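Here the complex is missing a single protein chain, while all its other protein chains stay put.
In order of appearance the chains are A, B and C, and numbering begins at 1 in each one.
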Amino acid sequence: MGTTVARQPAIERDHALALLREMLRIRRFEEKAAELYSDGKIRGFLHLYIGEEAIAVGTLQALTPDDAIVATYREHGHALARGIPAGAVMAEMYGKATGCSRGRGGSMHLFDVGRRFYGGYAIVGGGLPIAVGLALADKLQGRPRVTACFFGDGAVAEGEFHESLNLAALWKLPVLFLCENNRYAMGTELERHQSQPDLYLKAESYRVPAEQVDGMDVLAVEAATRRVADAVRRGEGPCFLELLTYRFRAHSMYDPELYRTKEEVARWRERDPITTFERRLREGGLLTDASVATLEREVTAELAAAVAEAEAGPWEPVADLLKDVQAATQAPAPSA
Amino acid sequence: MGTTVARQPAIERDHALALLREMLRIRRFEEKAAELYSDGKIRGFLHLYIGEEAIAVGTLQALTPDDAIVATYREHGHALARGIPAGAVMAEMYGKATGCSRGRGGSMHLFDVGRRFYGGYAIVGGGLPIAVGLALADKLQGRPRVTACFFGDGAVAEGEFHESLNLAALWKLPVLFLCENNRYAMGTELERHQSQPDLYLKAESYRVPAEQVDGMDVLAVEAATRRVADAVRRGEGPCFLELLTYRFRAHSMYDPELYRTKEEVARWRERDPITTFERRLREGGLLTDASVATLEREVTAELAAAVAEAEAGPWEPVADLLKDVQAATQAPAPSA
Amino acid sequence: MVKTTYREAVRGALREALQSDPRVFLMGEDVGRYGGAYACSHGLLEEFGPDRVRDTPLSESAFLGAGIGAALGGMRPIVEVMTVNFSLLCLDQVVNNAATLRHMSGGQLGIPLVVRMATGAGRQLAAQHSHSLEGWYAHIPGIRVLAPATVPDARGMLLAALREPDPVFIFEHAALYPLEGELDPSGGVADITQAAVRRPGTQVSVIAYGGSVGKALDAAQELAALGIDVEVVDLRTLRPLDDATVLASVRRTRRAVVVDEAWRSGSLAAEVSARIMEGAFYDLDAPVARVCSAEVPIPYPKHLEDAALPQVAGIVRAVQGLIGGARG
Partner (left out) sequence: MVKTTYREAVRGALREALQSDPRVFLMGEDVGRYGGAYACSHGLLEEFGPDRVRDTPLSESAFLGAGIGAALGGMRPIVEVMTVNFSLLCLDQVVNNAATLRHMSGGQLGIPLVVRMATGAGRQLAAQHSHSLEGWYAHIPGIRVLAPATVPDARGMLLAALREPDPVFIFEHAALYPLEGELDPSGGVADITQAAVRRPGTQVSVIAYGGSVGKALDAAQELAALGIDVEVVDLRTLRPLDDATVLASVRRTRRAVVVDEAWRSGSLAAEVSARIMEGAFYDLDAPVARVCSAEVPIPYPKHLEDAALPQVAGIVRAVQGLIGGARG
């Protein structure tokens, strides 16, 4: 297919506000998470999605509750946009038993099987085969569902990317591959880890339809996702979206960011998916200072409640350490 | 680049006879090996190259003694075409201490470091990263050499193929990727294991120049190899040749060949690289019954000597079992 | 009871599973058109069709991971990794996903996945095709590891594995496929929690699994002729190990030899020895001995391969050494 010029569909106000709200929820949540990390409330690795919110929000808007999500260790945004309560996500990052993974996974391993959110994978590329298998199960059971699989530009270099794309294409599986190309794999710039930096061209080499989309434009992301998700759901095989974006913050809280300039970051910040969208809505007369203030107030309130819930949550008792290493009970006998 | 019509360069007689002789040497060697396998002289896995000889002969004709070779478990032809004495190869297949790997590797693991023949790899795809590393060593030491890496169509599905092509292309390493596309990975046909069966297109997706070549035409193979090998040696980065061929025999001696029809095999046998080349030379008046008879006589004599050498060769003493698991002595101290 | 082979027992179990449970499907390299590298799925593609018997590309990591995903999606996949040698390419999916997701998700995810692979040496396939890595799999929390050594276990353990809610890895020693034995075709699932005493004895316990059980029984025969009464224990389940059966045997015999086709250092035999140390130290009359493979890439020639692998003669020597070496 190739690059599509970011279209400018007529914006419907409530929907636009919903998109803005979702992006803001993620932004404020992660800004708070960074604070809590400094306070030692959150530990381990913390990978912020700040700057990339339009992707999680735009793509997940276009998917249904029946669809499955497979994400990476940089998945707070996807979890929140999927509807996992902020309190459950924050509690997970605290490591509390009330967390969405009972506190065992932390920031990198958010799960919510009820919402078909199949997690948070911290081995780069490790989620792709899982997504292929979820889609295979749907196809074998004749369920018109999409499995949306998020991964970064760095993951594209891993062998599992290659094997997974071939398998999904060969078997025409309903996988929507969503490549969050933020131009860096940790400290290694795209051109220094990919011989072909136009990643959607790689996808096409598997005969997978692929497009490049402006990942800083939530409407463009949503529109592209709707377009291809329907094809995937109809059983036409996998599709691939390369979502061009940028990570505003360090790779993780350990990263001294020696590999890029403040200027480069500043240039990209001008394309902040939230502020640009907000400006656009104001220009379109869809947003007023008052409505922004309300939005911010509501988001802040939700966040405060989430933190309170995380603080109040209990720790899993040490006695339960070995619980669920394997299932307590055996599976039911074959149905036939 | 894309497909090149197999050109018909003017044939120089001595050279043509040399090519024919090399292909015949391989053919007769393997026909004998099949016999010896039934006799129990050769054991383990035996993968015959019969039908694909034009590739090993054509490519290696175009390479120099300084170039390195990395091959697969189907590498008798490459070893012989590289100049490893037939006796040393046959002795290896017998498991004799006089074999080119001291008998330890057998058919799948032929080595001759003096001839820069870096082996025989039996984990599909496992040789590609090794080839990339050999080429990296040449580049770092400023040696204008090519590392020729042979692998099959099935290997293209492995993650290591993907990682190796990206790395070689990214670092502009002097690797010549030689894909022996014989249309089957064991019993699985090309279209059933590759979503994009035109494998050279995959290579192009890494920005590696690639061509499809008639692998049944020894002259076309040689010409294409010369063309691209020079570019690789000059430091222009890796190249990829997809050599279209067919395996006339079973995958291994265990294979009942349930997955293809006798008719399909028969159709391909009409394109036998040896008989077709022979016919062409006769038509060009370059070959007479007499010269063919001489050739066959010489090849038969060499083969008989090789078998005799293998038969006569000693077994490695059991006492040496642990020899060379690690080097006996330490390496010299750093040069500087 | 019918006379059949280990291979046919596996094939029969696969067939029965595909017939009895629509969620079951088989996936792997050449399991379909080729009929399986070891012919364990011969004819199944024709009988069950390409949706349920799926030939995969050479992509161990992707199709093992796809098996995990399909299990999460409600299927009961049986993944065949052609041999353990190639399973290194998907070990990340095993360790970090298959074995981990249930616990790491706080119990939300279950992965009823069965993975079968051929293992072991002895057929002159040389260093890259002769590994015995069951011990590595037995190190991984969250999975169950089985090593059927008999015709009934080849069938019954596979059927039992399909009842498990968590990943089960079944290691079939390639040398066993032609093994003949009696089978009750209507026999149900096998117990997959206990080791089995294959031959009762009083003086020394020889503990083995998979392809080494037969060698242990042969050694016991020879030793019987020499007047040494050996008990042979087949571990059967490598994870979790059945300590109770092993320790009970050793407490009776007061001496043990552990046989393992893996390289000695870091072998599963080391774990068995350590557990006997911990559980029966005061009952031992002599140190537990190990008969394992030499620490060398397995060479191609028969005489060197034989020298590298555990053999009956070596087991006999080890047992005699214990009897000799015993105190008082």
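The criterion applied here is as follows: contacts are C-beta pairs under 8 Å (C-beta built on N, C-alpha and C of every residue); 3 or more make two chains touch, one makes a residue touch a chain.
None of these values were measured; they are calculated from a predicted model.
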Displayed partners of the chain not shown (whole complex): A, B, C
Candidate in contact with the missing chain, chosen from B:Gln61, B:Asn166 or B:Gln212: B:Asn166
Contact residue for the chain not shown (choose from C:Thr4, C:Thr56 or C:Gln128): C:Gln128
Contact with the hidden chain (one of C:Asp30, C:Asp153 or C:Glu271): C:Glu271
Candidates C:Thr4, C:Ser41, C:Asn85 or C:Gln108 - the one touching the absent chain: C:Asn85
Contact residue for the chain not shown (choose from A:Glu75, A:Glu158, A:Glu180 or A:Glu222): A:Glu158
Hidden partner chain, residues of chain A it touches: 43-45, 95-96, 103-106, 108-109, 121-126, 154-155, 157-159, 185-189, 192-194, 254-256, 258-259, 315-316, 318, 321-322, 325
Those residues of chain C which, in the complete complex, touch the missing chain: 85, 88-89, 91-92, 95-96, 99-100, 103-104, 126-128, 131, 135-136, 138-142, 239-241, 262-263, 265-271, 273-274, 276-278, 281-282, 284, 286-290, 295-297, 299, 327
Absent-chain interface as seen on chain B, which is shown: 68, 99-105, 109, 111-113, 118-119, 121-123, 126, 128-138, 140-141, 159-160, 163-164, 166-167, 170-171, 323-327, 329-331, 333-336
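Quick note on the criterion: only the chains that are shown with their structure count from here on.
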Where chain A and chain C are represented by their mean Cα positions, the distance between them in whole Å: 40
Chain centre separation in whole Å, for chain B relative to chain A (CA means): 46
Residues of chain C whose C-beta touches two or more other chains: 56-57, 59, 61-62
For chain B, residues that touch 2 or more chains besides their own: 157-159, 192-194
